[in-house]
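Only a single protein chain was left out; the remaining protein chains are all shown in position.
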Amino acid sequence: MQKRVVFRSKLLPYMLVLPQIAITVAFFFWPSYQALESSFFIEDAFGFSREWVWLENYYELFRDPGYLKSFRTTLIFGFSVAFLAMAISLLLAVAANRAIKAATSYRTLLIWPYAVAPALAGVIWYFLMNPSLGIVAYWLKGIGVEWNHYVNGDQALLLVVVAAAWKQVSYNFLFFLAGLQSIPKSLIEAAAIDRAGPIRRFWSITFPLLTPTTFFLLVVNLVYAFFDTFALIHATTEGGPADATSILVFRVYNTGFIGQDYGSSAAQSVILMGMVILMTFIQFRYVERKVQY
Amino acid sequence: MATLNIKSLGKIYPGGVTAVSDVNVDIADGEFIVLVGPSGCGKSTILRMIAGLESITSGDLQIGERRVNDLEPGERDIAMVFQNYALYPHMSVRGNMEYGLKNEGLPKDQIAERIAEAARTLRLEEYLDRKPAQLSGGQRQRVAMGRAIVRDPKVFLFDEPLSNLDAKLRTQLRAELKALHQRLGATFIYVTHDQVEAMSLADRIIIMNAGRVEQIGTPMDLYLRPASRFVADFIGSPAMNVVEGTVTEDRRGLLVDGSRDIRFADEIPATAGARIAMGIRPEHLSPDASGAAQFHLVVDFVEQLGADTVVHGKVSGTTVPLAVRLSGVQQHGSGEILELGCAADQLHLFDLSTGQRLN
Partner (left out) sequence: MVENRPILTFLTHAILIVGVVFLCFPVWMALVASTHGPGALSQSPIPLWFGDQAWENYSQLLAGGLPEAGGVPIGMMMFNSAIMALVITFGKIVISILSAYAIVYFRFPFRMGFFWMIFVTLMLPVEVRILPTFDVVVKMGLLNTYAGLTVPLIASATATFLFRQFFLTIPDELVEAARIDRAGPIRFFKDILLPLSRTNIAALFIILFIYGWNQYLWPLLITTDESLYTVVMGIQRMVNSGEALPVWHYIMGTAVLAMIPPVLVVVLMQKLFVKGLVESEK
């Protein structure tokens, strides 16, 4: 969309967009192109020689059980975080929506975790679940659950899922609350007159009307889980034990910086890029927002 | 029997605001009751208390011999039509109408039957599978009514259902509502701020002001014998002429702005020296020096409406404006003096401070 009335300067607009475009080109497009290009080569460790291998790096990845496991882990991780974070926040939002008077106080108490960095969230939960010292691990032992995420891969995954979901509850809560508050009260009243009890009202009226919000949050949560949680994993389990928590984005870092295999890392990056593009595309298409002109 | 008995109904919001106080009315089976009044008078609050959407602070509400104060809205056997329709946007028209019946556990064939019947009555057959967003305002309002009809409730509640529609549609739907009431024979309780709607639809009107009942009566009751100045002002178009003044010593005249032009044939039921308001409808004044009240009008200007003529002017010797409606085309020049009078039952006297009727 364009304003009907515009200014007629010739040079000024270019100067105004220049900073952003320059940075975008230098730090987004150029590196992305590089990543794409690198993914078609195998480089030696010193970067002296490169050999064109077309899609060899990609084939390798899909033949690599480690990579496939990472893919699986990422999907499990992503959907678990999304589901857990959304379910908890929806429950809280519904409750907060009912407690109209105290809603703002509860909101203050519930939204501040948004400000906590994923790395910090991870570290704190890492501490809480420490097999020997963690207070939550202690309680679990009290009810008969042996907890040691240093050894047990599934438990390590559970740990990072909980930490990641913990952080995301606030964000989801805000959006669910806004969504709930936008449903006209008269609809709920009509349903009450139509003899629907509170549970029935929620599932047949409220929840269907929340679908746009739910879908939007699902995509956001998945993107968060797939990408923004690098910090969380790196600061705690470092992908372990035995790659149990090595999600795709972590693997890119590991392969490239630690393993020094630039070609493979680049290929992984490109695959991830493909995933983001797909998800962003879905998000924009469905939520059909700003892209109108 | 779909009767309603309302005794001493009151509503005080937490925080101390009194929305409704001491409402008493017995509504007969099949009556069309209209609650009318200006914004904030409490009419919607009363409706919502009947529906169960607001809690009742004091008093008793009985629907059909059953005390319903503590019952859920869904248990009171009522149906409601909202101002903004409140149709479920994600369900089709059929879905909207089915919802309540499904919740009641009615068998499928009965549901289908009732929907078919209601759709016929309201001419909605073509739209049954459409979603609300695909319908016009008038169609949506009919769906809202359809949703209420299929429930076959004891009482139908209407919360300003026509306010969101344009004038022409409003008149059309008003007639349909009246016909619907006659056809169904059900008890209707209807809230509006429009006195024309009230007058044309109601069997009886409850007129509210600041949480209190001003008067309950048939439209004609309210028109011919308004119980207070408020009612007199509210009902009737063009509005009633109201002249404020002091009762003369002989109690047969009204002192206004120093002028003693207004004379009454008999002594009026007010004490000498009291401040009162005199009300006479423009259509009840005639150029006749006889009658219960007589006075002179100094003409300012004249509105020719074709079928009627409205003469605007001032009570002789005062700055008080007055209007009189005469039939046919009449000519009167500015400055002309008309002698006017009215019949005894068309004269309304109100105490100035309390607003209550004196005669």
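Order as written gives the chain letters A and B; numbering starts at 1 within each chain.
In the analysis below, contacts are C-beta pairs under 8 Å (C-beta built on N, C-alpha and C of every residue); 3 or more make two chains touch, one makes a residue touch a chain.
These numbers were taken from a predicted model, which means no experiment stands behind them.
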Among A:Val53, A:Ile124 or A:Leu158, residue touching the chain not depicted: A:Ile124
Which of A:Leu55, A:Leu68 or A:Leu133 contacts the chain that the document leaves out: A:Leu133
Where the missing chain touches chain A, by residue: 1-10, 12-14, 16-17, 19-21, 23-32, 34-35, 38, 88, 91-92, 95-96, 98-99, 102, 106-121, 123-128, 130, 132-135, 137-138, 166, 169-171, 174-175, 178, 185, 188-189, 192, 198, 216, 220, 223, 227-228, 230-231, 234-236, 238, 249, 252-253, 256-257, 262, 265-266, 269, 272-273, 276-277, 280, 289-291, 293
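FYI, only the chains that are shown with their structure count from here on.
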Where chain A and chain B are represented by their mean Cα positions, the distance between them in whole Å: 58
Of all residues in chain B, those that touch chain A in their complex: 51-53, 72-75, 78-80, 82-84, 86-90, 99-100, 103-104, 147, 151
Chain A to chain B touching residues, read off their complex: 184, 186-187, 189-197, 200, 204-205, 208-209
